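Missing here is one protein chain; the remaining ones are kept as they sit in the complex.
Chains: A, B and C, in written order; residue numbering restarts at 1 for each.
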Amino acid sequence: MDLTFTPEQEAFRAEARAWLAAHVPRTPLPSMDTAEGFRRHREWERVLHDGGYAMVSWPVEYGGRGCNLIEWLIFEEEYWGAGAPGRVNQNGIFLLGPTLMEFGTPEQKARYLPKMARSEEVWAQGWSEPNAGSDMAAIRTSARLDGDHYVLNGQKTWCSRAAFADWIFCLVRTDPTSERHKGLSFILVPLDTPGVRVRPIPQLDGETGFAEVFFDEARVPRVHRLGEEHQGWKIAMATAGFERGLMLRSPARFQATARRLRRLWEARGADADPTLRDRVVRAWMDAEAYSLSTYATASRLIAGGSIGAEASLTKIFWSEMDVRMHETALALLGADAGLLPPVAPPEAAGWLDGFLFSLAGPIYAGTNEIQRNVIAERVLGLPRD
Amino acid sequence: MDLTFTPEQEAFRAEARAWLAAHVPRTPLPSMDTAEGFRRHREWERVLHDGGYAMVSWPVEYGGRGCNLIEWLIFEEEYWGAGAPGRVNQNGIFLLGPTLMEFGTPEQKARYLPKMARSEEVWAQGWSEPNAGSDMAAIRTSARLDGDHYVLNGQKTWCSRAAFADWIFCLVRTDPTSERHKGLSFILVPLDTPGVRVRPIPQLDGETGFAEVFFDEARVPRVHRLGEEHQGWKIAMATAGFERGLMLRSPARFQATARRLRRLWEARGADADPTLRDRVVRAWMDAEAYSLSTYATASRLIAGGSIGAEASLTKIFWSEMDVRMHETALALLGADAGLLPPVAPPEAAGWLDGFLFSLAGPIYAGTNEIQRNVIAERVLGLPRD
Amino acid sequence: MHFAFEDEHLRFRDSVRGVLDRVCAPAAVRKVWEDAPAHDAGRWRALAELGLLGLLAPERAGGLGLDEVSMVLALEETGRAALPEAIVDTALVAVPLLAGLEDHGIADPWLGRIAAGEVVVGVGCQPNPWVAHADAAELLLLVDRDEIHALPRAEVRSEPLPHLDAAQRLFRVAWTPSARTRVAAGAHGRRLHAAAVDRGALGAAAQLLGVAARLIEEAVGYAKQREQFGREIGSFQAIKHRLANARVRLEFARPVVYRAAFGIARDLPARGRDASHAKLVAADAAAFAARAALQVHGAIGYTWEVDLHVWMKRAWALETTWGTSGWHRGRLAAAVLDPHEEAS
Partner (left out) sequence: MHFAFEDEHLRFRDSVRGVLDRVCAPAAVRKVWEDAPAHDAGRWRALAELGLLGLLAPERAGGLGLDEVSMVLALEETGRAALPEAIVDTALVAVPLLAGLEDHGIADPWLGRIAAGEVVVGVGCQPNPWVAHADAAELLLLVDRDEIHALPRAEVRSEPLPHLDAAQRLFRVAWTPSARTRVAAGAHGRRLHAAAVDRGALGAAAQLLGVAARLIEEAVGYAKQREQFGREIGSFQAIKHRLANARVRLEFARPVVYRAAFGIARDLPARGRDASHAKLVAADAAAFAARAALQVHGAIGYTWEVDLHVWMKRAWALETTWGTSGWHRGRLAAAVLDPHEEAS
């Protein structure tokens, strides 16, 4: 055990910090859920890529710089510490990318990863269906093989980024006689395929962070299938593992939030409810714990270990922490909390949006109820329901 | 609506207060879970009875003074405000008594209630069995009719007060072919019946607040059955309703606890964790809410209403409130919290015992998990599991 | 001691619910968000016809001469319906304030017009500095230190403060106090101000109860029809227990709010403490219900399309009107821990 950083790691940190200081946009980009904001975020990804920072932990051949996970965490700390924009291609670089590296053919890796690293192709995800939310194995969208194409019919929903993305990865039923987890395949679909229609879903904040995607006899080349036919569940579970586990919410984000919360306390604490002081400290404690836990996970992965059901512990922790931090911020803001720009005071910036977004955390990537079942059954060994 | 007390009610309060001031033992009685403490508590009940305060809400003919429920609540406020002892015959006066008044024959009422009011006969309760705890309908203790006697065989457990009580009320299976809620009867059993054996169960605090009761061909006269044969479940549910509802934990107890907590805060708060101040206020808030809710329930009952599944809301509220209050007290006591008499400082008196007792609250009288099921299904109308 | 509503209170509540179901369905609130003024003259008149607007006004001025106990259940209904109009500020706060002025000549015409549903009144003071519906208010009652001032809309400048709950039309109001606008001062002004704050808190608390109840209803309804894993999700203990917990909070918030209504109606010494208690527990019940209802709905509850956010946003908005929870917690703690008084 050594919790200090090596001189090389410190050098990498300094280099990343300097680069970010020079390149991070001075003013926040417009929301990536608008056409203009999406474009600007995609541009920013290109800047990142050209600086060598799009996905530092990827191999050089795919557009990364071959860093290990510790260095990736260092980069994330600098990235969020610098107030850099959210990652518009998160579905690609953090979820599909690692899945492709594990399950893709050499051709598939060469085809998809470099464009993903440049965000020349931005990815949406297509897990859920109207009747397959928490119960993901209830998927009904079908893909029948016709020559060297799959023909897709059905509907996906809660597809994040789908409104403006280029591609979507989906879990679909390739064996029409199959049930539940069997007979599913993992297929990558260009969103401009004829027969694919995208309908953005407005959220409660009025933004359209996700969309429904309809497939009506949409023909997708067979080579876009990832992994074996009918073996999609296993691959999806690996992707979901990345989602719940290390990649989806890097600790640096929450540490940055905890620091912002402390500054808000400094600005507002004197007049605020004295019980909030403890909640500001709690935010720091939680963010630290999450960071430490992530460094431990990264160390284990580097040593050849893997993330299993423990990813569910992580999902619960960060999603609940995120809600608590934002609730604390709103309480510090008092009556200013609900005001919208431009009348909201400067110190309120981002907190209300962040609060609303945090509320989705216990729902997406597998509801926390599902995660608790997973922990109970697979970590603790309790019997199934 | 009128939340002020009438002159008559105020007069009754003043009278009760004066009487209690003159009669409540100056020093706390020994624990009622010891032979000596039980005897002393029984004596105190006799003092109460002779003063006319054993069960103020009972009819005069059974040893009460015919007060309504509002006056009972007033008495309870004075009782707990005066620091009077716990009620050793609680199972009798608060649970079985009201059940007898609703379901007993005139002979049964005349036989049991006056002796109960004087605590000449102290009652234990016999709901649970080793394999019928939360699942009370799984009861297996049998009572077969043999002439004008029932012959009991089986085992009850968690029988509060059984170590020293005179009688126990039990739910037993009179129809051996029956299942679940059917075929059960409600039977009153003298604990000195041949074939009845009581084994006290030491608790985690070393006290023996409850016991196991074994029945081995114990013969009980048929006239000790309460209500119709095989109809015991309905009666038990009524008793359990009293238990969860108005009678088991009168609000005055928690208001007295909240006041003690405030005094502890005054003594210890200056040096304590500042977050505890809010928890002391929370205790007051909770106790007030519970008191107000109880006055509303009493008003409804006086107007001819009844308590149904809402009793489960009450059980959850007071049991969780009680734990919170005691946790707060222990936090205020800091390192003194775990010390036992005689070295514990005077302001610590009662808090540790109270804390341990509070932990049983979410378990007894139907676990809070069961109560939440009841609320979900019977108050909210959600489907059964 | 009789802690129950009378039959006429319950009947009045039912009438109000019936009318609100008709004139204030979720679609109507959504229309306000999108393109309608928040104040709807038709809805306002419907409330006047029920007697709600003049309920607290003396009979001589065209009111019903009733008290806050008679009003609190109806206010709960306005929360349940997420009513956009300034019902609390006008009918619960402004009416008694006007009726408490020494000069009936000023007050009574306004009271008559309020009871008739002809005017809205905006109220601004600490701890409720932003004036709701100042755009629709013909009269503004504004507090400056120990003075109460009454101004027509034309004499103030109002800057709109867009809010997450788009039906909360809040304004920062700039105005100049003068002897001409002053209607009360000194001890009398302070008393009226204090009473206004307590009534505002009570009104927000009552509405929060209704919001909490509606959120639970919506979640229960959804949990009974949504199926996952081959069964209604409402049969899972995780769902059941969460909603049961929400119901417990609501159950024990209600009598606290009703007690506050009684204390204000009788002007009891603990009215301020009890109003703060009411606001705190009602806000807590509503916030808890909002979290529970959203989690039960899952992603669908996060969409604009589903009505759930009508009440979620109202829950969050009301938590900070007429005193934030922090403000009330401070006031309550001071009262409860006051060393000069044995807490009751």
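By definition in this document, contacts are C-beta pairs under 8 Å (C-beta built on N, C-alpha and C of every residue); 3 or more make two chains touch, one makes a residue touch a chain.
Only a predicted model underlies this, so the values are computations on that prediction, with no experimental measurement involved.
Visitor: Which of A:Ala16, A:Ala84 or A:Ile316 sits in contact with the chain that's absent?
Guide: Here the residue in touch with the unshown chain is A:Ile316.
Visitor: Can you tell me which of A:Ser31, A:Ser142, A:Thr193 or A:Ser299 touches the chain that was removed from the display?
Guide: Result: among the candidates, A:Ser299 touches the missing chain.
Visitor: Can you say which of A:Thr6, A:Thr105 or A:Ser306 touches the chain missing from this structure?
Guide: The single option touching the absent chain is A:Thr6.
Visitor: Which parts of subunit C face the unshown chain closely enough to count as touching?
Guide: Touching the missing chain: residues 236-238, 241.
Visitor: Touching the absent chain: which residues on subunit B qualify?
Guide: Contact residues on subunit B toward the absent chain are 128, 131, 133-135, 138, 157-158, 201-206, 210, 272-276, 323, 330-331, 334-335, 337-340, 343, 352, 359-360, 362-364, 367-369, 372.
Visitor: Going by the touch rule given at the top, which residues of subunit A touch the chain that is not shown?
Guide: On the subunit A side, contact with the omitted chain comes from 1-6, 9, 70, 258-259, 262, 265-266, 277-278, 280-281, 284-286, 288-290, 292-293, 295-296, 298-300, 303, 310, 313, 316-317, 369, 371-373, 375-377, 379-385.
The rule we apply is simple: only the chains that are shown with their structure count from here on.
Visitor: Would you mind pulling out the distance in Å between where the CA atoms of subunit B average out and where those of subunit C do?
Guide: One centre to the other, that is 39 Å.
Visitor: Using CA atom averages as chain centres, what separation in Å is found between subunit A and subunit B?
Guide: 53
Visitor: Two or more other chains in contact with one residue: find those residues in subunit C.
Guide: Residue numbers touching two or more other chains: 239, 329.
Visitor: Going through subunit B residue by residue, note those that touch at least 2 other chains and give them in order.
Guide: 277-278
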